[in-house]
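What you see is the complex with one protein chain gone and the rest in place.
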Amino acid sequence: MSWPILAVILLVPLCGAMLLLVVPGSRSGVIRVVLATVTAVTLGLSCVLLVAFLAVPSPASSRLTGTANGQSLTTVHSPVTFQFQEQVNWLHTSGSLSRFQPALNEGNNAFNQSGPPPINFSFHLGVDGLSVWLIALAALLFLVAAVVLSRKEPHLKAFAVLMLLSEVGVIGVLTSLDLVLFYFFWEAALIPLYFLMLGWGDERRGRAAIKFIVYTVAGSLFMLLAIIGVYFVTGTQTGVYTFDVPTLIAAQSFVQTIHSTTFSLFGHSFPALNPQDWLFLAFALAFAIKVPLVPFHSWLPDAYSSGRTPFLVFFAGIVSKLGAFGFIRYNLTLFPQASHFFQPLLMGLGVASILYGALAALAQSDIKRIVAYASISHLGFVVLGIFALNVDGLNGAIIQMVNHGVVIAALFICVGIFEARFATRRLADLGGLAKAMPVMAGVFLVVALAGLGMPLLNSFVGEFLILLGAFQVSPAWAVIASLGVILACWYMLRMYQGLTQGPLRAPGASNEESVVQLAVQRIGRVDLGPIELVALAPLVALMVVIGVYPAPIIRYSRFSAAQYVQAVDRGSLAKTSDRTVTPPGSSYRGVG
Amino acid sequence: MNPTLILVLSAVILGLPTAGFLVNALTLGRLPRRLVAWMGPGVVLAAFAATVVTLISMLSRPATDRGITIVFWHWLNASVASGSGVSAQAGFNANFSVRIDPLSVLMMLVITGIGGLIHVYSVGYMAHDRGFNRFFAYMNLFITSMLLLVMSNTLVFLIIGWAMVAFASYALIAFWYDRPSAVVAGRKAFVTQVIGDVGLVLGAFLIFLNLRGPAGNLLHTVNMQTIFANVGPGAHFHNGLGAYGAGLVTAIGILLFLGAAAKSAQWPLHTWLPDAMEGPTPVSALIHAATMVTAGVYLVARFHPIYQQAPVAAAVVACVGIGTALMAGIIGCTQYDIKRVIAYSTMSQIGLMIFAVGIGAYSAGMFQFFTHACFKALLFLAAGNVIHSLHDDQDVRLMGGLSRRMKWTYWSFAIGALALSGIPIFAGFFSKEELLGNGLALGPAVPWLWVIGVSVNVLTSFYIFRVVWLAFRGEPRSEHAERAHEAPPLMLIPVMILAGLATVVGFLNIDFAGFAPVTVFSAFLQPVLGSPHSQASAAIAGLALLAGVVLSLLGVGLVWAVYERGLIARDLISKRAAWLYRLSFNKFYWDEIYDVALVRPTVALATTVRGLIEPNLIDGAVTGIREVVGTLADDFRTFQTGYLKDYALVFFFFAVVGLVVLGLRLS
Amino acid sequence: MTGLFPGFLILSAGLFSVGAVGVLVRRNPLVVFMSIELMLNAANLALITFARYTQTMAGQVFALFVIAVAASEVVVGLALITGVYRSGRRLDLDELSEMSE
Partner (left out) sequence: MAEFSAFLSSAPPWFPLRFVPARDLLGVLPILIVGAGVVLVLLADLAVPRRGNRVLPALTGIVLLGALGTAVGQWVVNAAHPIVFNGAYANDRFALFADFVVLLTTLAVVVLSPGYLRRRGMEEGEYYMLLLASVAGMLVLDGALNLIVVFLGIELLSIPLYVLAGFARDDPLPQEAAMKYLLLGGFASGFLVYGMALIYGETGHTGLVAIHNVLTQTALRQQFDPLLLAGIALLAVGLAFKVSAAPFHWWTPDVYQGSPAVVTTFMSVATKVAAFAVFLRLFSATLAPYRSEWQVPIAVVAIISMVFGNVVAVAQTSVKRLLAYSGIAQAGYIMIGVAVGRPDGTQAALYYLAAYAFMNTGAFAVITILSRRGEDCDRFSQLSGLARRQPLLAGLMSVFMLSLAGFPLTVGFFGKFFLFSAAIHDGQLPLAIWGILTSAVSLIYYLRVILIMFSGVPEVEHEEDETLHLAGVTMDGSAVAARAPAATGGMPATAVILLAGVGTLVLGIFPALIYTLLQGISVVHG
């Protein structure tokens, strides 16, 4: 690709936001058109990117990941390769205060300090088989959100602008290949989200917004320290001082961190944590909060239950994926050894999220909260798959990230439709609505089935691969996790049947006619409207297509999955085969 | 067989019901009823025709190559070849391929044939229902899923079909969704099925991860033919699953059977079947008699190469089967809901089939499945006629004397009853005798299993004829029963066709240890299932035969004695052995047990999570920190008194501290 | 002279402490001012002493500057005090405590 497509993808929504600023706020029609167009163009571009990416036969044998401090890593190949790289220097420092330094080590060695190593950031963008799909998903979800955004929304203009800005942030996170740039987008994306949360939603939004931001940023700040830490640890060990992700990934082959030191507790001796482990944990904390993993999820139910549907479509749909994305892109590649060391912990958290989320969803009375906890449960699968640290688990995780984005967005749209019509979110208030809104019931049924992992719908593929991957690591975890599938069936049916089946019930309405009247006088119709149908159609279509024919996604995610597995295997203390349920002397991996 | 022909045929067979479903679903029930009335049954019958063609083209081949595998598309392949920047890594891979061989064709025949008849019947039965189109959409979807299940050649698509069947059955059971009981029954069925699916999936994992080829390399395949080729006895045995020790094979066998038990309503996953009677009667006929519940039998038969390597698992299967057969039989004797009685009889009969495949009498099990499909569908549809004419009364206590008003239905039902209880010349007779004969022949290891199996005959004929007497003979016991009328032809014809089948199909396989052996059926299945291992000796077989017939007649006699002549008091059991009666009447309390042991704890746990852990632990931690900060702030600000003296004092104090610390080099 | 060196230092330290304590305990701004002056002069004494001790001029120059600065500080201070007085409040520092948490 001769032209910088990634930069363009980033710029389009930005320019769109600028454009919207000049549109008078009263012209809601114009605003919606502009918004839809911009998001559609972004989607188109990301599809171009996708096609172009798939056109690359297979990632060319690892490209040399450049040089840092004049010391080249030509000897090392980064196990993970990126396409469409664009790199623009951002900040380059030669480091020290020139005439300050000699004065400081004036003759005596007591204060003989070297100046700071040069700090280099760059606008370094690039994609791999993991991020292209998420970019496409993000673009799609923002378009969907733009479609469901009602023209009666208060402060429509502000909403649209903030939405586009958050799109820039999200795509930036997915494309950045420089740790500082990554953190930059990671945090900057929170700003528009914060305003979206405190500006629109139910009465608890203010509390939810501050809770969300403070919680996530508190976690991310540790990651900031860890980013600086990686820079210095890698630098001191390899002489390569850089924030450039491919270079760092390559450099990790040099970094030696053996769990040599141990401390003993209760008579057992445990390996003491070394710097790498702490850095891993700092990254993991930030991502675990973002995903979120139990028990770091307390911001989620409030945020999800108080937000407006268009906001939730992309907030729940894509923002939560950034955490999982970070786990794969950074934890696995930058801390291979720590990844193996903490594998049980993270898998445990994944399983915990699956079961905890499912149980909590089972007990909720607020339909939005049911979906919120369902999301926690589903993302537990993703993390479980990631930390299976094998091809199947990672492929499953990647595809499941896409699936979850599609499913959760659709679920929130559906739930939002019920809320809009009957002005209640209590499951107990509603029932038997299939009579009043048969089409909605049908669509909702498909979405709910996708949510509970119905075969030939998308989630099944991901969950199947994830469980297969986890099963190779520890059958026990996989079996326990599969209980989550059963519970998912339970709570999804509970919600679906509660809303659409049983005797007809709606607040202030007894028989079918009155229900219809109620909805009609509130929003003009009872069953699905054209716009809602347009918004849901692509999502439902994706559910079916991915479920019936997932091969394309896997075909192009598998290279990246394999690469990440290779990257993380650099740090494997034990041969992977020892963990699989195969007879000794034979390894699952490596059998082509 | 001509591959392209088979490809086209199987595409048609799978495609037509799918198309029927899609058209019905995507038009959002806006199609005219007449069209649906033709289309719904039409696609299924067309599929049946295609299946017949397949059968013919198959029969035109020597028995040795009647199996063919057809690949439709690559589902997914996560393996990476080396040289693409990474070293080669094997990932999960599977394609969508179907297997056409005698076993699958047999299943397809039953599914499309009897399924088609039931569709036709439903046109009449559901004629006045609001959700006519929706009903046929679900029915077609069910047929598709069932076909997918039996035709699939890869474990994954077997599982997919398995789960889709579960969904379709859910949708049909909860078809009348404004009845809370139906809704609950549907959910129960679905969740139970999913439990079974999980077992199946885990079993598939074990096979996929551990199956080894001739060279001892891991195969990593979900292709069932490859699997069967490598698990069997013979040269590769030591490379097969066996290499990992019997434990693994047993585990696989039991996990697979978990799925089978869920589908076939075997203990311990049986409780959903009786509740499933909430669905419309044709549904019960289709799902709970002819097709779905027999999927378990098919699964075990299909995977017999594995069960042959796992005697323990097979024994478990057999015991569970026979146990369920006995339990369901006992329960059936005391139920009053006509459909529930038939449901329990289904459970019991399938128990026998499971027992058969468990002991290795595969073709006998399949034959029992075949005949059972005919007469059990017959019974359900006939019962459907009764219910329909009684305006949805299902309680036999409210019936009586229907034989006069519904002559045809009465006789059809009677034939079904005779076939069910294995009275000679009717289909059930042959299949059951063969089954029990085999049971005895393979039995010696476990003779008492055979004893139980035979004694079930008494129960069978007792409860079914009890229904016949209560419902059709005697005097009407309700005004509905008095005003009952014969069903319309559209509903009568399928019933009579089935009655005919129930009478004749038994002759396909006459196998009484040598007298006049007709082995069309078992010969047909032989290439897939192999031949029955040991032929029972004439003496034993004769004994078995005699015992079976005598016991069945004994059952009928009992009914006659109790309900016709009143020689025995009806409440004899409920008086003399009240515990037994209560146990039977309350279905052995399984629902209650599960409620207490599983459902309530889970719900309690969930409410704890929501009410206790979530607000106090998870949220409490966060808000707690926030409050700590707030309190600290309030504490700290008290320093800021506003009095200059205090400021100067604190300033001075800290200055002195600094002085001391630095001056005395304490730091 | 150098023999007296510690003596002068101790004296200056004493003066400084007295001044500091004066600032801490007195409530009349004028007196507080005087105490501050005392502290500054203690510093001056120390400066002169060191100047003498180290035989350098810098200390004495420094002292002169301190005196000048102190004077100007007092000017501002007195202006403020009169301002407060004009606004009709008692010359009591504890009165000046409207702003606080």
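Should a chain be cited, it is by its letter among A, B and C, assigned in written order, with residues numbered from 1 in that chain.
In the analysis below, a contact is a pair of C-beta atoms (placed from the backbone, for glycine too) under 8 Å apart; a residue touches a chain by one contact, two chains touch by 3 or more.
Just so we're clear, the structure is a prediction, and the values are computed from it rather than from any experiment.
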Next on the checklist: Quick check: which displayed chains does the absent chain contact?
Outcome noted: A, B, C
Checklist outcome for this item: Contact with the hidden chain, among A:Phe53, A:Phe84, A:Phe184 or A:Trp477, goes to A:Phe184
Checklist outcome for this item: Touch with the missing chain holds, among A:Arg27, A:Arg151 or A:Arg204, for A:Arg204
Checklist entry - Since one chain has been left out of the picture, which residues of chain B touch it in the full complex? => result 626, 629-630, 632-634, 636-637, 639-640, 642, 644, 646-648, 650-651, 654-655, 658-659, 661-665, 667
Item to check | Contact footprint on chain A, counting only the chain that is left out | outcome: 90-101, 103-104, 106-108, 110-111, 113, 115-117, 119, 154-155, 180, 183-188, 190-191, 194-195, 198-199, 203-204, 206-207, 209-210, 213-214, 217-218, 221-222, 224-225, 228-229, 231-232
Checklist outcome for this item: Where chain C meets the chain that is not shown, the residues are 16, 19-20, 23, 29, 32-33, 36, 39-40, 42-43, 46-47, 49-50, 53-54, 56, 58-59, 61-62, 65-66, 69, 72-73, 76-77, 79-81, 83-84, 87, 89, 93, 96-101
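The rule we apply is simple: only the chains that are shown with their structure count from here on.
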Checklist entry - With chains as vertices joined when they touch, what's the shape: line, ring, star, complete or other? => result line
Next on the checklist: Based only on mean CA positions, could you tell me how far chain A sits from chain C in angstrom?
Outcome noted: 64
Checklist entry - For chain B and chain C, what's the span in angstrom between their mean Cα positions? => result 97
Checklist entry - Can you list the chain B residues in contact with two or more other chains? => result none
Next on the checklist: Two-or-more-chain contact residues of chain A, please, as numbers and ranges.
Outcome noted: none
Item to check | Residue ranges of chain B touching chain A (in the complex, touch as defined) | outcome: 25, 28-29, 73-92, 156, 159-160, 163-164, 167, 174, 177-178, 180, 183, 186-187, 190-191, 194-195, 197-198, 201-202, 205-206, 208-210, 216-218, 220, 243-244, 602-603, 605-607, 609-611, 614, 617-619, 621-622, 626
Next on the checklist: Please output the residues of chain B touching chain C within their complex, sorted ascending.
Outcome noted: 637-638, 640-645, 648-649, 652
Checklist outcome for this item: Counting only contacts in the complex, chain C reaches chain B at residues 20, 23-25, 27, 93-94, 96-101
